[in-house]
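Note that one protein chain is taken out, while the other chains of the complex remain in position.
Moving on to chain A:
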Amino acid sequence: MLTRRIIPCLDVQNGRVVKNVRFFEDHRDAGDPLTLARAYEVQQADELVFYDITATHEGRSLMLDVAVQVAEQVMMPLTIGGGINALTDFRQLLHAGADKISVNSGALTRPELIREASDHYGAQCVMLSIDAKRRPGGEGWTVHRAGGRVDTGLDLIEWATRGQALGAGEICLNVMDADGTRAGFDLHATRAVSRAVDIPVIASGGAGKLQDFRDVLTTGEADAALAASVFHFGELTVPQVKAYLAAEGLPVRPEWREQ
């Protein structure tokens, strides 16, 4: 049976992982993407997402080096996102070794980017990331752009289904009302998107405790759960989350050792 995925996400700026990753303070270099990727490989995380928050050209080329290093040294699926605006970005990062590319604002600006990337490189490497927020006092959610600063007014479900129709292979849904709250994923929004599309949905934003992962994979009907701070700060480890989910009857990839 295909298992549910648990995915740590790391922010990278100018080739370095930013935000204090407390869990790794013992390591020589807590900002080194390769060191952190290796640590998550040891934890047997199912995939890894690096999100590039660099704004400069130099920072972008450093990100390509990160992709090369991690893809060559770490035997796990690697997604890279942040600032993806053109087919060239897909080409460069896939060539550097990324398995999937996460596109967000760039697809809102020019939705055809999804189709072009999907036609060129296959739907499986096009992850459409969506930042959504509940309509003030209203029904449903709207899509936000530019790191959540701008409300596009676009309906979440419409954008998700359009993204699928354009050729996205996966949707990563970050509900901003929940993001950073540690109060749990937004189960309603996640379930609404999961039911609206046929492609896998990764829930993001709000993970705080073990039960949150269970809830979003059951009630929320997500295929995968992505989290940042709970893992980086060592409050939860990937094996701990998986052991809990397995005990709750969810299919997860168990820890595996050669002996």
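Here is the rule we use: a contact is a pair of C-beta atoms (placed from the backbone, for glycine too) under 8 Å apart; a residue touches a chain by one contact, two chains touch by 3 or more; residues count from 1.
One rule holds in what follows: contacts and distances are computed from a predicted model.
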Per UniProt record, name of the chain withheld from view ["Sarcosine oxidase subunit delta", "Imidazole glycerol phosphate synthase subunit HisH", "Xanthine dehydrogenase YagR molybdenum-binding subunit" or "Multiple sugar transport system permease protein"]: "Imidazole glycerol phosphate synthase subunit HisH"
Sole residue of A:V49, A:V103, A:A123 or A:A207 that reaches the chain not shown, by the stated touch rule: A:A123
Sole contact to the chain not displayed, among A:L94, A:I130, A:I157 or A:A192: A:L94
Touching the absent chain when the full complex is considered, from A:T3, A:T35 or A:T237: A:T3
Residues of chain A in contact with the chain not shown: 1-3, 5, 41, 44, 46, 68, 71-73, 75-77, 94-95, 97, 99, 121-124, 169-170, 198-200, 223-224, 253-254, 256-259
